[in-house]
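All protein chains but one are shown in place.
On to chain A.
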Amino acid sequence: MSSTAMKKKVLLMGKSGSGKTSMRSIIFANYIARDTRRLGATIDVEHSHVRFLGNLVLNLWDCGGQDTFMENYFTSQRDNIFRNVEVLIYVFDVESRELEKDMHYYQSCLEAILQNSPDAKVFCLVHKMDLVQEDQRDLIFKEREEDLKRLSRPLACTCFRTSIWDETLYKAWSSIVYQLIPNVQQLETNLRNFAQIIEADEVLLFERATFLVISHYQCKEQRDAHRFEKISNIIKQFKLSCSKLAASFQSMEVRNSNFAAFIDVFTSNTYVMVIMSDPSIRKCPTEQKHIHTGRTALITTRLFVCFFLFQHLQQLSSTSVMLGNTLRSWSGWTAPSTACTCECASSLPPPPPPRIPPSANQSTARRRHVADSQLQ
């Protein structure tokens, strides 16, 4: 692998207020959804360099969507903005009342991309889906997707429905960064080999900072096709909760009578999650070296989970319940309550006072409802 970093330019565009900066803060800057409420408008283009998997650098161009800026992007700044683009992510606010105007700007972007970066991959995110009634979501998304695919020709676009309040955000961004990883095929091959050697049911590989799933292996189909992004979402939230209390999440083991799941650091830039349906797998203090890739495979290790006080434990148990539910759907088993194995070490500094819930406006209330239902 080259020692110099590989830079990939990612354009993040869309109408003003559509949610671009919020998404970027959650995925790359450790914001939780609630924090994004405090963000101000993006003035012109905000550049950020995100280190990903060691020596891949994502050069994110978060482009403010107000009319004055958009007009500038297509005229005086055209070359500067649209050259050398690897990925264009265009964000649509599903609630927008100006569909024609949105489409007009989108098409202007595509035109500029076709002229300057014809090989760029285009992703369309239909965002703020939590504001749509649950039973309508699939339908509305399908409609939008059809329109967008049609409008985008001759360019191909991949569409996702997203919301910062659930796992759909992680699904979209996982797919996007997956396209940017240069040796991702090899990664998948190695992961498969590894999984087969240890006879795991499923193995997930996460990028360490963002917890986006970058590769996975499964030996058979499972019921919940959205389990990967749900895990991303849950673990990331938990990791952030830990760090807010000056603890750092390192690993987790969840087991019941039917399966065991292990999440731990894998390489300097990744985490791995291994699901074993052989319940007799026990803790093993040794490490096994993986023959082919030379990477260290940690089947299990002594658990060193850094959450200690009761509130933490509560959080853990709710997290493990979430995980348990997700994992249960994996296997279709109706297992009894998930036992949670963890080791507790000595005390931490006292937890901060509970946060005062923000005043609810209507859309906020709806969003909160969605978020809470996830915890059932």
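As a convention for this text, a contact is a pair of C-beta atoms (placed from the backbone, for glycine too) under 8 Å apart; a residue touches a chain by one contact, two chains touch by 3 or more; residues count from 1.
We take it that contacts and distances are computed from a predicted model.
Look at the chain that isn't drawn here: its UniProt entry, checked against "Proteasome subunit beta", "NPR2 like, GATOR1 complex subunit", "Phosphatidylinositol glycan anchor biosynthesis class T" or "SEPT2 protein", names it "NPR2 like, GATOR1 complex subunit". Of the candidate positions A:Ala41, A:Leu99, A:Leu139 or A:Ile197, contact with the hidden chain is made by A:Ala41. Only one of the listed residues, A:Phe69, A:Phe123 or A:Phe249, touches the absent chain: A:Phe69. Although one chain is not displayed, chain A still touches it through residues 16-17, 37-41, 43-44, 46, 64, 66-69, 72, 76.
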